[in-house]
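Quick one: this structure, given as structure tokens, is what I'll be asking you about.
Excluded from the complex is one protein chain; the other protein chains are retained at their positions.
On to subunit A.
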């Protein structure tokens, strides 16, 4: 909220006349302070204080309502931004993040430099954050919230946490109060006490959290974003803005990845670029390939289409300072050598076309028929994205099967199914001489048609296991009018058995 009001870098600018800020929410039927800034703390405002008390201390306290979902969204975007340090970022409660930086620190010039960089950048974006590095997530959590050390040396958790309050172990609030009454106030109290009585008295949770913080028990972080199979990134001292620069960088990154892919015998099916904007926004663009690709040109061509589809929606702001190429899904690359066989090259070209169309229009806009085992016409087929996740096998592209399941039904003489199916059956006004017979006259889309020939009925019963018991059957008629238009109409409901006034619908058009 403050960022919206005074700009993103409000913390860096002095605001001498500005009032202290606090966030309030209704807790236990009273409006209380749930968060406040350091300026407010200096006036004696505390968390959990009622708003009226706080106002008595500072009359011009600037209050705003607590909105947990907005906070969560904000934290999620910070989490995404933290992807610049490590791909393994996990939630820690509702107010923090864990970053698994094993093996990443050398890229930033050591742990201290990384923490400094992180804090500085977050401050520039208008957040005050505390960061700590330790061997275990538990120890880092404790240090960030209750300690003063930014970095706990490897294996020194016990000494570092000794003086911290028990709450630093991520314990239940009531448990902390209960233990405080018994004299256990600091973490250090637990170190020399026999474990068995502790576990019996306070439950296993206490010792588990203690062991996790000390590194005696492993704690697994589940990263929020899928971890890429391969990642390559480029950092810029001067942020880049132009599309050509971005594409050039993608090309270079893809080129650098090519030998890695080659060594593993893999090709890219799905990859993503992450553009880290200077002000903390992260833009993600993903592309799919219908078959594993390795050539940097093909990959950058897909991103070219993807970027072209965005037009002006890609807001570069003051530029991007980190660009990362993540390979999210790779598959075994078919090392077939380019042969003299011309159709093979065309196959490749067609795959490239489908990829390009998918990248520009969106993968869900390039589709093929899939079919379902049902008699209800509108449910019997589906338009599935060609590049969908379920469609992993490269061989199932349309046209590669010489004869598909549709065609194996044997030759039928004459037509029983329309060529075009309306999206939804459209109601028609029809007059049928006999209740079970075809209509002699009907009105569809305001035009009147007279039947010359008809064939039917073909009864298609409802699927009671999906539609429920009361659903009607359909009697389909193929009807030809005086001019020769052929329609597929159905009567919804069997006369007198299911309904007394069956309605008629238009469902398809014959060639």
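Here is the rule we go by: a residue touches a chain if its C-beta (ideal position, glycine included) is under 8 Å from a C-beta of that chain, and two chains touch if they have at least 3 such contacts; residues count from 1.
Just so we're on the same page, contacts and distances are computed from a predicted model.
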item: Hidden chain of the complex, named as in its UniProt record, picked from "Iron(III) transport system permease protein", "Cell shape-determining protein MreC", "ABC transporter ATP-binding protein" or "Protein ImuA"; value: "Protein ImuA"
item: Touching the absent chain when the full complex is considered, from A:219, A:455 or A:498; value: A:455
item: Identified contact with the non-displayed chain, of A:415, A:448 or A:461; value: A:415
item: Residue touching the undisplayed chain, where the options are A:198, A:357, A:440 or A:471; value: A:357
item: Contacts of subunit A with the absent chain, listed as residue ranges; value: 342-343, 345-347, 349-350, 352-354, 356-357, 360-361, 365-369, 371, 377, 380-381, 383, 386, 398-399, 401-407, 409, 411-423, 445, 447, 452-455, 458, 478-480, 482-486, 508-511
